[in-house]
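Missing here is one protein chain; the remaining ones are kept as they sit in the complex.
Then we have subunit A:
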Amino acid sequence: MLASSYKDEDGHISVSGSGAAAAAGGGSLRNKKPENTAFKQQRLPAWQPILTAGTVLPAFFIIGLIFIPIGIGLYVTSNNIKEIEIDYTGVDMSSPCFNCSQNFSWNSTKSCTCSIPFQLDQPYESNVFMYYGLSNFYQNHRRYVKSRDDSQLNGNEESLRSPSKECEPYARHDNKPIAPCGAIANSMFNGTTKPVNWRRPVYELDSDPNNNGFINEDFIVWMRTAALPTFRKLYRIIQRRNNLLPTLPRGNYTLEVVYNYPVRSFEGRKRMILSTISWMGGKNPFLGIAYITVGSICFLLGIVLLIIHHKYGNRNNGADVSH
């Protein structure tokens, strides 16, 4: 047996060869080495994925073939959803709400009304949902989002007496705590009450006792801040009355607006939306189009890669490793 020298893990160079010396030294050395198990010697059975043509190309084709039908399904579903948007900001001179938008301001006492006629071309079946939409209203501004007191909204007595600091400057008024405090509550979108220093206190938001106070639906919907500057929030649901008649038949309708929420000062827009709902939600063709696009790209890429693989790939695959 040839003598060999090696370094063990501690960095000590030791020589072991035949003979008694090896046995004595080898005993202590063997303790410092990790055991010769698969786990400690990193010999665990492993799967090594390699990007071969046999795995990548079928994967591309399968993804393409799955995404395209999903995209088509989503797009068709989205197209079948009926939706109508009516902007009642009153920007144009021809709009019925133009006078209201010009004259109404934050400290007007008299409310302004206007009515906008609109037409439904198709009957709206099943439940119809009515939303109010705002544009250019940044509910996702960080200071705005933080300006609330969830303990207070949860009914915590101590928070009702002393709102959190986050609500400043809408936490106290005349040395009295404001409930609900914060900028979010203060700017609540309303159909009937003034936003700044609400005319009606929170416990008179609705005559229905189940919808009053902090659990008022409109209040809850408003307090959940929207992510984007253009958003819509649920206002009311028009329930289907009976199965035979559509909920909103075809015809002419009128929207009566009590113009209470001035948005012209920040170039915002207000609108009312009527929409039906499907399993994928409201009308949004983006997801359908995106799936079709990505599916087609995948499929095309699969074909292109297949061509490349046939022309160039085989040339390199059989190459001699030694060269």
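Heads up, the rule we're going with is that a contact is a pair of C-beta atoms (placed from the backbone, for glycine too) under 8 Å apart; a residue touches a chain by one contact, two chains touch by 3 or more; residues count from 1.
Rule of thumb we're sticking to: contacts and distances are computed from a predicted model.
For the chain that does not appear here, its UniProt entry gives the protein name "P-type ATPase C-terminal domain-containing protein", which is one of "Ribosomal RNA-processing protein 41", "P-type ATPase C-terminal domain-containing protein", "Trafficking protein particle complex subunit" or "Pyrroline-5-carboxylate reductase". Only one of the listed residues, A:N80, A:N140, A:S162 or A:T254, touches the absent chain: A:N140.
One of A:I86, A:L120, A:V202 or A:A226 touches the chain omitted from the figure, and that residue is A:A226. If you put the hidden chain back, the residue from A:D92, A:D150 or A:E204 that touches it is A:D150.
Those residues of subunit A that touch the chain absent from the view are 43-53, 56, 63, 67, 70, 74, 127, 129, 131, 133, 139-140, 145, 149-151, 153-154, 156, 164, 166, 221, 224-228, 230-234, 237, 275, 277-284, 286-287, 290-291, 294, 297-298, 301, 305, 308-309, 312-313, 316-317, 319-322.
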